[in-house]
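Selected chains from the complex are presented in situ; the others are not included.
Order of writing sets the chain letters: A and B. Residues in each chain are counted from 1.
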């Protein structure tokens, strides 16, 4: 009788394999995709894209002074060049939350208004260890085509010009979409 | 022999169908539910429910002025009427985060204190394109019976009275619960 069972047993094996795959998928994000964008950040002058709003009374307002709150609206570009295609804005609030001035807390929306993600957003939240070149924050959600998105984002400063306080920041986003 | 296999093969087919369903479920939220609430928002006077706290030094504080930070505590009602049942409060922080004044960043808790959701909360975060009537933000999480909730919420202004700065805002929330 053995051979007569071979077909269902093969099918059952396939099913068990499939189930294993499903279980594996259940324990890690099904699929992740990576997006890379570049922020053009200007800290000074008429074209400033980030400004301090308030700080603790009697203290200097700076990225290294506990309690300083900044608001930011950086262009989001497809490449590091300031002349590359702009696809959105990175808009949010940055607060210096470590007493030693090392860390900032960031709540940021990537608001896409051009290209394939136009009309969608990604919501970022987390702590940025400013003294490290590579800084990981969380992607907590999104809207539009990024509904239910989750993941993480690495911020890296590609270049910084001290006199004008201009910097280019690379965002490498790893997303799990449902 | 064929007929003798019909039962297991039917079962196997059912299993494969089930697995297909599971895979499908794995790629989209299992189930979503929709909740609709109404905020009563008052921008002026003794009964104001939203107030500016600070803005960039030397600028007017307004919803159209980059850097202005508002704090809000709007009643959450079951219908658009200000006399309908109040089931909670929408409490959070609104920051004007676009240099052109178009967008605000919102961090908001829906704090339920009456009715079936009493004691639970929903956490909202995102960007609101103020000039659009329909504005989508993210539901990033919740507490109580909304633990592990995720989804999105559409804000729509139902009515606005300019002199008193009173508006009724409809929140249509799509939730995926685990």
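Basically, a contact is a pair of C-beta atoms (placed from the backbone, for glycine too) under 8 Å apart; a residue touches a chain by one contact, two chains touch by 3 or more.
As the structure is a computational prediction, the values presented were derived from the model and not from experiment.
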| item | value |
| --- | --- |
| Full complex, copies of the single sequence (shown: 2) | 3 |
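By definition in this document, only the chains that are shown with their structure count from here on.
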| item | value |
| --- | --- |
| Centroid spacing, where centroids are CA-atom means, of subunit A and subunit B in whole angstrom | 21 |
| Residue ranges of subunit B touching subunit A (in the complex, touch as defined) | 1, 5, 8-9, 12, 15-16, 19, 22-23, 26-29, 54-56, 66-67, 69, 95-99, 103, 105, 107, 125-127, 129, 136-140, 150-152, 176 |
| Residue numbers on subunit A that touch subunit B, as the complex places them | 4, 7-8, 11-12, 15, 18-19, 22, 25-26, 30, 49, 51, 53-54, 69, 71-73, 89, 91-93, 107-109, 111, 121, 123, 125, 140-144, 147-148, 178 |
